[in-house]
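Presenting chain A:
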Amino acid sequence: MNFGDIHAAGAPILMAVGGCVVLLTDLASKRSATRKFGTFLAILFCIASMVCSYTLGGQLRTAFSNGIAVEGLVVTMQILLAAIAAITIVASSEILQSFHLPKGEYRALILLASAGAMVLVQSLDLVNAFVGIEIMSVAFYVLAGYRRAQAASEEAGAKYFLMGAFVSAILLFGIALIYGSVGLAMKANGLELPQGYSFTNIVTISKAIHQVPGFGTSPLFLLGAVMLIGSLMFKAGVAPFHMVAPDVYQGAPAPIAGFLATTSKVAAFTILMRFFTILAGADTGAAINVVVIGLALLSIIVGNTGAANQKSIKRLFGYSSVAHGGYIVLGLLASLGTESQAAAITAVTFYIVAYAITTIGSFAVVAWLGKDGEDADAISAYRGLGKRNLGAAITLGIFLLSLSGIPLTVGFLTKLGVFMALLSAGGTWVAVVALIGSAIGLYAYLRVISEMFFVDSTQQETSSTDGASKLVAVSAATLVIVMGVFPSQALLPSFEASVTAPPVSGDEVK
Partner candidate 1 sequence: MTDLLNSPVWRDLFVNSADQIPWYAEFVRSLLRFVIALAGGLGSVPILVWLERRLLGFWQGRLGPNRVGPFGLLQPLADALKLMMKEDITPTNVDKTLYYLAPAIALVPVICSLTVLPWNSSSDWGAVAPHLNVGILFLLAVASIEVYGVILAGWSSNNKYSLLGGLRASSQVISYELGMGLSIIAVLLMTGTLAMQELVHSQTIVTNVPIPDSNYSVWTQSVSAGFWNWNIFKLFPFGLVAAVVYMISMIAETNRAPFDLPEAETELVAGFHTEYTSFKFAMFFMGEYANMMIVSAICVTLFLGGYTAPWGILGQLPASWTFFPSSVLNFVNHVVIAPAWLFIKLYTLISFFILVRASQPRLRYDMLMHFGWKVLLPTALANVVLVATSMALQQLFGAVGHFIAVGIAGCLATIVLWVAYLHWKARKSGDEASRLPIRRESVVRAIAARMPVED
Partner candidate 2 sequence: MLSSYIPVLVMVAGATIVALALIGLSALLGPRRPSASKDSAYECGVTPIGSARERFPVKFYLTAMLFIVFDIETIFLYPWAVNYKASGGLMFFNLVEMLVFVAILLVGYIYVWKRGGLEWG
């Protein structure tokens, strides 16, 4: 261990230290006095973490005995995670105030969850990934049930905790199976463990997959891989592991729901992307493909149909997140083909970033329109919003259009990228099914838009005081449009640049 190692892991370390510092400062002083100061401190650590990630640059470097690896993709995702944490902390300060919920713990939990997500994102060793996922999840369980006094929130916390703990066990079991199968295969074929790598390291697994004939189709490994993929998909809220997601998003206060939805997806899909790069071009039979296609299509169908007739907008966003998880999985599927890999990774990265912005924005609108800290959850509350509060209606409309994938929003481009990658990978029928799913989803989103603009309502407008949420929502909406209209000028090139070198490929290993 040296300074370079600590620098490479600097972003999560800073977030974790930030969590502890925020917690202790909150304890040390009177409640009201630290309200502003605690927020300031938390944001400071988020920014420090972003700067630390940024200074790592785009080239691949490993640290802590090859336990973690950092490259352009990881840096992008870590900066995104830190940004999400900062935005959530800013956006939720009003809502916490009105619920009289403790803030110090809240900020600390957000920072710690982000630290866990960052560890997960940068881990090269599956054991590190497990540590990261646990740090993230434990903070999530608490956050999901953060409004203790409200039954829905408590239910969300309990459900999320039970399911999450169960899935963690499956994940660990999957890692154990992979560990065993890799060790057995390498020993049986007289292969050396790569110098400085452990058996659970993705690089070692990659070596086993690409150099041991028949390893990719061995039942032990496939079972382990499917367990690993399945449990990470749960963390990302993909069907059929989605049952918890709508409940959690409905139960948790809006900013927290936005945080849970985005952070878990960013972290889980990034590590899945890394795991999929080593499966690319390997002979794994049809098993993995079938499982991944099944999961993707199922979540697109379930998510879009589930969203169709919701009365609660947060549940709608919950189902929408399931559907979008499905599209991201389609991108991952495309990354399994060797030719389409680069395009697929770019598409998935772009999708994750765009989805994060859209979702944070949508939940910010829900918080913005809420009164007395109560989220504007029922869709009926949005009836005639266009007349009462045009700004909010347009902002929400932009997010809904983006979620449904209408051109000129970023949602269109992300879907386009995924479908293009999928077509070049030869998954035509899959793309067609996914398009049908999108069409179903369109109904759900347009229903809300028509409620807002084309139905009259007698409801009285309430003036919201939640300035922070308003700011977040409006800037996110602007970003959605800008990224949708000028993708090449805005952000897309940087993603291409950051992921041209796939994280770790099989040929890197001797």
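As a working rule, a residue touches a chain if its C-beta (ideal position, glycine included) is under 8 Å from a C-beta of that chain, and two chains touch if they have at least 3 such contacts; residues count from 1.
In picking the candidates, the idea was that all candidates are chains of the complex that A comes from, given by their letters.
No experiment lies behind these values; they were computed from the predicted model shown.
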Thinking of the complex as a whole, which of 1 or 2 is in touch with chain A?
2
Residue numbers of chain A touching candidate 2 in their complex, please.
20, 23-24, 27
